[in-house]
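Left out: one protein chain. Kept in place: all the others.
Labels A and B are assigned to the chains in the order they are written; within every chain, residues are numbered from 1.
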Amino acid sequence: MHVIANFIADTWLLWILLSIGGLLFWKGISSQYFNYVFNRYVLALITLLIVSGIVFSLMEVLPGDCAEKYIAYKNTQGETITQADIAAERARMGLDQPLAVRWASWVTDLTLRGDLGFSCAKRQSVNLALGDRFWLSFMFCMVGLIFAYVIAVPFGILSAFTINKGWQDKNPQHTKSERIINTLGLSFNKLLDLQLRIISYLGLALPNFLLALSIILLYVFAGEPTPTGLFSEQWKSVPWFGETGFEFGKLQDFLGHIWLPIFVIGWSATALQLQTVRALVVDESNKLYVDAARARGVDGMALWAGYPVRHSISPLFNSVGFDFQRIFNDLPIVAVVIGLTDAAALLIEALAQTNDQELAAGILFLVALVVISMNFITDIVLAAIDPRVRKSVLGN
Amino acid sequence: MSIQRTCDNLLEIRDLSIDFNTDEGPVRAVDNVSLNIRPGEVMGLVGESGSGKSVTAKTIMRLNPSNAIIQPSSSIQLRHQEQDINVLKLRGKEMRLVRGDAVSMIFQEPMASFAPAIRISDQIIQTMQIHLGISKEEARKAGVELFERVGILQPEKRFDQYVFELSGGMRQRAMIAMALSTKPKLLIADEPTTALDVTIQAQVLELMLELREQFGMGMLFITHDLGVISKIADRITVMKKGKVVEAGTTERVLFSPEHDYTKRLLDALPNLDNLPEAPPKEPKSLVSIKDLSVTYKLAGSARKQESFTAVKNISLELPKGQIIGLVGESGSGKTSLGKALLGAAPISSGTVHYNRKKHPVDFGTDKAVNRKKLAKTAQLVFQDPYSSLNPRMTVRDIIAEPLEAMKLTKNRDETDKKVIAIAKRCHIDVAHLRRFPHAFSGGQRQRISIARALVCKPKFIVADESVAALDVSIQAEILALLKELREELGITILFISHDLSVIANLCDWVCVMKHGELIEQGNVRDIFLDPQETYTQQLIASIPLLEKKSNTDIKQKTKPLAQTQDQRNHVWEAG
Partner (left out) sequence: MIITRIFSKLRGKSANLEGDAYYTAGQMALIKARFKRKTTGVIAAWILGSIIFMGFFAGFFSPVDPTISGADKDYRRGAPQVVYFWDQNGFSFRPFTYTYQKEKAKIDLSALAGGGLAALDALTSSGALTSSSQNKYLIDEDKRRYLTFFVKGWEYSLIDLSMAGLDLDLRWDRHLFGVETGQIHLMGTDEDGKDVFSRTLHAIWITISIAIVALVVKLITSLFVGGVSGYFGGRVDTIMMSITEAVRVIPPIPIYLACAVALSQMDLTSIQRYFAIAVVIGALDFATLGRRLRTHILTERNQDYVLAAQLCGASTWRIIWRHLVPSFGSYIIVDTLINFPYVILAETSLSFLGLGLTEPVNSLGVLLQKAQDPDIQQNMIWQFFPVAVFVALIMAFVFVGDALRDAADPYAEKK
């Protein structure tokens, strides 16, 4: 009984993965859609395997290894160490094995029970060392992503709306007053579009760390305390649920800090997203079916929202995974500037300071896992709801 | 809305002039066009691409792009509920009157005119709710009824499908149902049958005639095909380069055309009375095809290897020095057969043999193609004159490509000489040789394509739908060129086309294909006048020929040419 419990505790992830795969395969026999989902699932797992290989071998280039770190640690405890001790330690840890063997054992542990390995620099398991910090980073990226979408989508559509219009209404069929009013409207839209473009290009041109720095600098000039970190000193050690119930003061303090990283990573994402939305909507609005809908008397918001915008949602949604990757890509440096303590900061620390290969590999792998899962989800969701995608991936 | 009472026309266009603002300055697309349609009348609007016919139609619905400037002198009056409404002065929501309410439109490409990710039912119901103000259930019921009426099988099921789930003919029927859903007084049909196969085209035309009787609406029918228009229109307006060149009743315009341009358009129609006789002596065969099959492997399914056989076991002799027409509807495998003759399609069985005395070429399943030998014997003229010319090479380089690729000439001078000679023969201006393809129109590009095919003096040419993308009058020029080349150079041409009119005008020998099989072959006269197989009979019957409604002597009525030139800008008010 005990053995079985142990066995299951050691291999639970594999069973979950296998049963999902089995279920999808079984469903896929009768349904074309689930067959597609199964194929995607297998493909996602293969990509993950390749990612793990890349990440693992990349970490080999970082100097030092576990044995050295462990020995170095012991050294601080006052033991004298010889080269032979290091070699012995290496053999004990299996570090003298070839790369492929070590990678295989890492992947096996990972697929059996989601174990990301042991961080020698921190001397605890990677899973523990990461803990909630990964979720914190994940939340940052998600909120940044939502921020980007909330701003980019409406303004991108507006921008698309003005792209083929002039500054002036010169239509001789219009009366003079109509022309003046239309010209004012057009110029207003055009100016707004121009401003948006400049702001969005600025978002691309200003590296995130510079943006963060500039904002901090403004606080410095204003003589206000800078909103770095997640909490101010006052609230850092106060628990969320104090004696008087939920600490709203802490929440307020938290919100006062959290906007900065989100704003900073959100801006450049917004800039890029704005251009994507604009290009997509312009593309769709030039299609014949929009004209056809107009010819049926569909107009105003019903036309824009129902036709070009509605049809550009799925390609936009399709890129969510890579948008997430792009945001996370920027996060580490922002974390350094703002002084965050999330997984991104940990990643920088692991890469640049402690050369903690296991931790860095773990974080990179998790990020890739999130991106791949997002891609997987968007793929299958789009195939389920968008008839165009369904047609292209499933046939008729 | 300005209200006037003038006459009892349903639609009256006066002096319509439209400019387009482009980077090169304003371009006049429509020039002083006047036109009227009475209630229940079908007005045919004929013209080639760029003649301004579509722009005119779109202006009626106020669908012009923002860079179109309608000149102040223009007016469009629509009679609606006993009032004349100036369409050009409609603003905002008022425009719904011409957008679906009293006027609706059938577009050329039904596939592109339905939103791809919205069910057809939702699009139709939305339209009906906007204009008729009825509930969703009522709209749905009416929609399904309409679907049934336009002859869509299983209307309940089809109604809730997406546009790509329907076949080409069904799509156009759904489009018609959509246009009729608001019970318009005027229906604008912009080339509604052009994208369809001949047999389906005939069915759709039939349907439109029937519906017109039932609904009693006026119709503006836009097309470039005079055969189609003769079946449906009461009156015809012919446009060229934005101007009306001729207008009148269908009888008058088609059987006693006055303008040169109309005559040219009419010349392009098949003349079944004047088909060439079979040659007295059976010509020798140039190409022998034996049991040829073409099979494509379908990509995408890795588990089970699926394949599609486009050409099934065809045996055929192609007579030397003739123009052989290969006819079939889309998906009949005619293009695959043509490409297989050039070694550009996967042959799964059979052989192709070119009977040349000095350099016989043959290939098949067990013999690979000798590309260079074949290239000197057989060449291809492509369907699409845009994608078949490398946009990054000058015309001279394009034509010289076979010579340079196979190193047939000794030096550049010799190449240039040959290129210039063939360019002259194909009526390409020698001064244009250093230009890039983007500088040329479709017809000129097709000439370049022909010149490239001919430069290494092949004996056999496959022309794959080579005039399908061209306007009628340009088609005629290219066809004349092909005939001329056949006469002068004695080459054999396999002319692949879905257009029976073109085949009738050009070919000596005709082969009919359906679903990858050869149905019938024979002399052009026999095939068109005395088809044996039912399928061929069907095809021939659906050719839109001029329908003579009166049998008066046509030729006598034709006026001398000089007179028509003065009437270029005159608007005819015939009937």
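FYI, contacts are C-beta pairs under 8 Å (C-beta built on N, C-alpha and C of every residue); 3 or more make two chains touch, one makes a residue touch a chain.
Predicted model, so just to flag it, every value in this text is computed and none were measured.
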Quiz item: Who touches the missing chain here, A:105, A:168 or A:392?
Solution: A:168
Quiz item: Of the residues listed, A:292, A:360 or A:383, which one is in contact with the missing chain?
Solution: A:360
Practice problem: Decide which residue listed in B:89, B:183 or B:432 touches the omitted chain of the complex. | Solution: B:432
Practice problem: List the residues of chain A that touch the chain left out of this view. | Solution: 43, 46-47, 50-51, 54-55, 58-59, 61-63, 164, 166-168, 183, 187, 201-202, 204-207, 209-210, 213, 217, 220, 286, 321-322, 325-326, 328-330, 332-333, 336-337, 347-348, 351-352, 355, 360, 363-364, 367-368, 371-372, 375
Exercise. Mind listing the chain B residues that contact the chain we can't see here?
Key: 23-24, 65, 67, 342, 344, 371-372, 374-376, 379-380, 382-384, 387-394, 401-402, 405-406, 432, 434-436, 438-439, 449, 452, 456
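Quick note on the criterion: only the chains that are shown with their structure count from here on.
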Quiz item: Which of the residues in chain A end up touching chain B in this complex?
Solution: 164-166, 170-173, 178, 287-289, 291-299, 302, 306-307, 310-311, 314, 386-388, 391, 395-396
Practice problem: Enumerate the contact residues on chain B facing chain A in the complex. | Solution: 61, 63, 65-67, 69-72, 88-89, 91, 93, 95-96, 99-101, 104-105, 107, 109, 112-118, 123, 126-127, 130-131, 162, 164-165, 178, 182, 300
